[in-house]
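Quick one: structure below, then a few questions.
The complex appears here minus one protein chain, its other protein chains still in place.
For reference, chains read A, B and C in written order, and residue numbers begin at 1 within each chain.
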Amino acid sequence: MTAVPPEAAVLLACLLFTLGLAGVLARRNLVFILMALEIMLNAAGLVFVAAGARWGQADGQVLFIVVLTLAAAEVAVGLALVLRIHRQAATLDADAASRLRG
Amino acid sequence: MTGGDLTALLPFLVMGVAVPAVTLAAAFRRPALAASLAALGTVLAFAALWPAAGVVPRQVTPLLMIDGYALYFAGLMLAATLAVLLLSLGYLHRRPEPREAHSLLLLLAAFGAMAVAASDHFASFILGLETLSVALLGLIAYAHGRERPIEAGLKYLILAGFSSAILLFGIALLYLRCGSLSFAGIAFALGRAGSDPAILLAFALVIAGIGFKLSLVPFHMWAPDVYQGASAPVAGFIAVVSKGAVFALLLRLAHDTPLASGPGATVIQAIAVATILAGNLLALLQDNFKRLLAYSSIAHFGYLLLAVLAGGVLGAEAAAYYLAAYAVMTLGAFGVITQLSAGQAGDDIEQLSAYRGLMWRRPWLAAVLVLMLFALAGMPLTMGFFAKLTVLMAGIHGGWWPAVGALVAGSVIGLFYYLRVIALMAAGRPVEAVPEPTRWAGALVLAMLTGVLVWLGMAPAPLMALIRRATLGG
Amino acid sequence: MAAAFIISAIVAALATLRVITASRAVHALLYLVVSLLAVAVVFYTLGAPFAAALEALVYAGAIMVLFIFVVMMMNLGEPAARRERQWMAPRTWAGPAVLALALLAELLALLWRATGPASGGEVGPGAVGALLFGPYLLAVELASLLLLAALVTAHHLGRSAGKEPDR
Partner (left out) sequence: MGVLAALIPVLPLLGFLMLFLAGARLGARGIAVVGVGSVGIAAGMALGLTAWFLASPVPVEVSAWTWMTVDGFAPRIGFRLDALSLIMVLVVTVIGVLIHLYSAEFMAGDEGYARYFASMNLFVAAMLVLVLAADLLLLYLGWEGVGLCSYLLIGFWYRDPANGRAARKAFIVTRIGDTAFAIGLLLLFTHLDTTDIQALMGRAQGQWPAGAPLAVAAAALLLGGAIGKSAQLPLQTWLPDAMAGPTPVSALIHAATMVTAGIYLIARTHALFDLAPAVRDAVGAIGAATLVLAAFSALSQTDLKRILAYSTISQIGYMVLALGVGAWASAIFHLMTHAFFKALLFLAAGVVIQRLHEEHDIFRMGGLRQRLPLVFWAFLIGASSLAALPLVTAGFYSKDLILWRAWSAGPFGRALWAAGILGTFLTGLYIFRAVFVVFLGPVRTPPRGGIGPAVAVPLVVLSVLALIGGFVETPDFFGGVPALTDFLAPVFPGPPPPGDPGGEAAASIFAALVALAGVFAAYVAYCRRPAMVATILRHPAAEAMRRCWAAGWGFDWLYDRLLVRPLVATARAGRADVIDAGFDALAAFCRQSHAMLSRWQTGQVRWYAAWIGAGTILTVAISVLA
């Protein structure tokens, strides 16, 4: 089979990463911000897999699993907190949470 | 894994046993039992450092490097965790939220911190760091029924996730370029192939990710908000354990790989100067004591970057001593806030105006706080003085003049705001001291911290000897 | 293979763009699932079938279900979508877009030709498993503690104040 050049996958990862970054910075809704964070993490996982392919090692995929675990953990606690905020403050606006400042 | 490996891992194994035990206690809603088990686990893990010290240095699987350096920081983390555990006892008493998860989360965070300090592989670093972050999130947003902890937790969640993603991306690029994830493997690959733009990019992203955890400028903005929103003991925990572990990792990374040489050094020096100046300036007229301590902590990690720049044995020794001193004085300062705020339900006593005349109302607490502030300002005969001196010497030794200049300027500014707090505490007329119930666990912690602060400030030699034995590459 | 890669890459990029610009959370989530599945295909084309399977099952499956579940619970309706559209004024996007483009430019400039050719060959689940339970054994243990920490944190945050009796 013709192997896909890893650098192409890395370029895709860069694109996804910056899209996620833009999402975090631009969206005010917490759920969207969490999703954008997932996109960034996923991009990092993509680089790991691509790098593993470039070196012919399984380490890349192991690290991808690590990223996956991490994403799962972050989503779990993130969503729990978001639910809590939704219940307590009845808003998902990230900008509304700015009482701590100065 | 050989028997020696297991002995070296003993502190981790003890913690690994303590965590499920505390989990069980927490699951059965036994907060007191959970706290006792957690404290016992920390103490036993601390005791396990001695057998472990007999068999190090030792690479335990490719992931962990158990050496004197890792054990030194593990000891520091464990001691700090124990202090926070004890401080939290009186603090959480009579607060509405359930208490049992608190000890468990502290224990998990400490475990993550220990793993980070012992990592010489990115996989264990990421996992340890994330365990630490996730548990910290739970601790920051721990309180029920109030808005500030939730807001602080939200900020920490988003920003820590954001910076973790950047860090991971950097690590992934590093792996892409070097084909290895262990620090030694990366150094080897770079030594063979030399540096190129992709490496610089990867290192820059790693520095940015670590910079967030250490709240270096310009990645620092979360710190004051989170410190303010979190409870005082947890804020102390973040400032000492979380930052300390990541700093230990940074130092090891800089020691093993060319992270802090060449262009990396320029970046770190720029960050150090910015961090010292901005941290101190932000603290200058701050009215909230917790925020003030947060800014001061930012500035202190700016000073500590000088040790990273200096590198080598000198830098590692300076950093190890500085972090111990920093742990004592920061925990002491937050400990005083904890003791003051214990037993009440709302936000902590953190407005500086509430500290006016504290010397007359709570003379003992005020005396401890004065000592801690003196130490933070770097006054002689406290640990803070010697810590700053070693870091300064390391910086001068390496000729990092901009950073050294910033350190001196920053210390002058620092003197102003620390003394400002002291002056405020001494202000007002002497009044009859208000008898308040003493929270013995917290009082014990403060007494020990004060003793250590003065003792090791007057005679730093024993600690220095310990550090010399434990230092990197030694 | 190359064609599969190119198609899935384009799908992933476009779907991701829709995720961050969508005004309804459910739509965004569906696009995100699409994006993740496309990335799973990319994994497969890179010779990592195990990662591809995990991406599809765990990421696109389990984690996203969690998301959808929460979004449903919060029951964000038409007013929320209207507010989202309101928030997404061009002004809001200017700064983030500049920053993102600057970073993308840096990444692309520095990573162009940075990688070598793939050393080829598929790295199957067996190799990954051997590694996980060999050198990375401690990583597995650490991951279990990470998940425990997440569990405890989520559980504590999810509890509502005052409802549970504290003893």
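Following the convention adopted for this analysis, a contact is a pair of C-beta atoms (placed from the backbone, for glycine too) under 8 Å apart; a residue touches a chain by one contact, two chains touch by 3 or more.
Keep in mind that this is a model prediction, so the values were computed, not measured.
S.K.: Out of all the chains shown, which come into contact with the hidden one?
M.R.: Touch partners of the hidden chain, whole complex considered, are A, B, C.
S.K.: In the full complex, which of C:Val11, C:Ala81 or C:Leu99 touches the chain missing from this view?
M.R.: Here the residue in touch with the unshown chain is C:Leu99.
S.K.: Based on the whole complex, identify which of B:Phe386, B:Trp400 or B:Tyr418 touches the chain you can't see.
M.R.: Of the candidates B:Phe386, B:Trp400 or B:Tyr418, B:Phe386 is in touch with the missing chain.
S.K.: Write down which of B:Gly211, B:Gly378 or B:Gly442 is the residue touching the left-out chain.
M.R.: Answering carefully, the residue with contact to the hidden chain is B:Gly211.
S.K.: Touching the left-out chain: which of B:Lys155, B:Arg252, B:Arg361 or B:Arg439?
M.R.: Hidden-chain contact among the options goes to B:Lys155.
S.K.: From the list B:Phe111, B:Phe203 or B:Phe334, which touches the chain that is not on show?
M.R.: In the complete complex, the chain left out is touched by residue B:Phe203.
S.K.: Could you pull out which residues of subunit C are in touch with the chain that's been left out?
M.R.: Counting over the whole complex, subunit C touches the hidden chain at residues 95-96, 99-100, 102-103, 106, 110.
S.K.: Provide the residue numbers of subunit B that touch the chain removed from this figure.
M.R.: Output for subunit B: 154-155, 158-159, 162-163, 166, 197, 200-201, 203-205, 207-208, 211-212, 217-219, 221-222, 224-225, 262-264, 266-267, 270-271, 277-278, 281-282, 284-286, 386, 389-390, 393, 397, 413, 458-461, 464.
S.K.: Counting contacts across the full complex, list the positions on subunit A that touch the omitted chain.
M.R.: Those residues of subunit A that touch the unshown chain are 21, 24-26, 28, 94-95, 97-102.
Everything that follows uses one rule, which is that only the chains that are shown with their structure count from here on.
S.K.: Using the touch rule stated at the top, which two chains are linked by the largest number of C-beta contacts?
M.R.: After tallying contacts for each pair, the winner is A-C.
S.K.: Based only on mean CA positions, could you tell me how far subunit B sits from subunit C in angstrom?
M.R.: Between these chains, centre-to-centre, one finds 30 Å.
S.K.: CA centre of subunit A versus CA centre of subunit B: separation in Å?
M.R.: So the centre of subunit A lies 26 Å away from the centre of subunit B.
S.K.: Could you give the separation in Å between the centres of subunit A and subunit C, each centre being the mean of its C-alpha atoms?
M.R.: That gives a centre separation of 5 Å.
S.K.: Which positions in subunit A touch two or more other chains at once?
M.R.: Residues 6, 10, 17, 20, 24, 34, 45, 50-51, 54-55, 57, 59-60, 62, 66, 69-70, 73-74, 77, 81, 84 of subunit A touch two or more partner chains.
S.K.: Can you list the subunit B residues in contact with two or more other chains?
M.R.: 123, 127, 130, 134, 137-138, 141, 153, 173, 176
S.K.: Which bits of subunit A are touching subunit B when the two form their complex?
M.R.: Subunit A residues touching subunit B: 6, 10, 13, 17, 20, 24, 30, 33-34, 37, 40-41, 43-45, 47-48, 50-51, 54-55, 57, 59-60, 62-63, 66-67, 69-70, 73-74, 77-78, 81, 84-85, 88-89, 94, 97-102.
S.K.: Help me check something: in the complex, which residues belonging to subunit B touch subunit C?
M.R.: Answer in residue numbers: 16, 19, 23, 26, 29-31, 60-64, 96-99, 101, 104-105, 108-109, 111-112, 115, 123-124, 127-128, 130-131, 134-135, 137-138, 141-142, 144-145, 153, 173, 176-177, 196-198, 200-201.
S.K.: Would you tell me which residues of subunit A are touching subunit C in their complex?
M.R.: Subunit A residues touching subunit C: 1-12, 14-29, 31-32, 34-36, 38-39, 42, 45-46, 49-62, 64-66, 68-77, 79-84, 86-87, 92.
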